[in-house]
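The complex appears here minus one protein chain, its other protein chains still in place.
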């Protein structure tokens, strides 16, 4: 298990390969990478993530430990950035390693659903017209609720 | 969309990074990597995948096109190896790119569920006690059935 | 009086208050997070406006998430913030 909260960029492929080295006895690795999205019909110039790092470590640490136990994972890693990112840049990467694919897929979705609502980051989009805080989405609350 | 059926090894992280370059407008990438699994209580020396390449291209090509349409993917890639592989080696990688995480996760699971039952590969495990063909699993038929 | 405690604000709450942290020393009748929010609102016009809908404000005590009925006695740091948008 590992969690990293960092301002620096990370390399999604290098992270996946480093994890694969630890995947002894595994049959399945799922890597989810979340990117700064700039929709063609509503482009953004940048996304700034504000963070409460100490709380993030506590919340995500507990979450990863829950996933590890609930889905009998071999390994699990969460990397989450903060600071100002450009469109296309990776924000978050969640990776899960399990004997079989079902557990790896489920655990990665579990982690992402909880990160959306329970990880203390706040997103602000900068556009040509100014900047705006991203609202919490009811759909994310619903996605999270399916695990309880 | 791309499919590759090959005997040569591939680099999971390099494949993920190459795809991320094509992910314009995307918010989510899911990469599933399937590895040759050697369970501690039932170790194998190697896994040999037999393949009917022409049928594999047809089957997987149709499958990827279905996934692309059904889940409105931005991009999707399937890489599948054949030949003799050692424990821990990547067998298959499925990657899906979408605006949001739900579609990317679902599409990757859809593709994996169908590959298990509809891609013309046959697995033979070599152990100290000899070699054996891997049986098709009822659980895989069931996993596939949830999409229809 | 309670012992002095640090309050952290994040995101639009921080912006509307124009400060990321402050030190406060609430009176003894301020028992819970909910009481603290009400007391902050009563004593500061910016806070009154920024937390007009106190029910959407989330809170942590010493970097652990808590509900509005959590007691603040003994808290070193209280954080107040909008719903999180991680991932």
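Side notes on the structure shown:
To keep things simple, chains are lettered A, B and C as they appear, and every chain counts its residues starting from 1.
Everything below uses one rule, namely that a contact is a pair of C-beta atoms (placed from the backbone, for glycine too) under 8 Å apart; a residue touches a chain by one contact, two chains touch by 3 or more.
No experiment lies behind these values; they were computed from the predicted model shown.
Contacts of the undrawn chain with the visible chains, over the full complex, involve B.
When the missing chain is restored to the complex, the residue among B:7, B:24 or B:54 that touches it is B:54. For the chain left out of this panel, the touching residue among B:11, B:89 or B:118 is B:118. Residue-level contact of chain B with the missing chain is found at 34, 50, 52, 54-59, 80, 91-92, 112, 115-124, 133-136.
We adopt the following convention: only the chains that are shown with their structure count from here on.
Without chain B, the rest of the assembly holds together as one piece through touching. Centroid distances from chain A, each centroid being the mean of CA atoms, peak for C. Located most centrally within the structure is A, per distance between chain CA means and the overall CA mean.
Mean C-alpha positions place chain A and chain C at a centre distance of 27 Å.
For this pair, chain A with chain B, the centres built from the Cα atoms lie 23 Å apart.
Taken residue by residue, chain C touches two or more other chains at 87, whereas all remaining positions touch fewer. Counting partners per residue, chain A has 34, 112 as the residues that reach two or more other chains.
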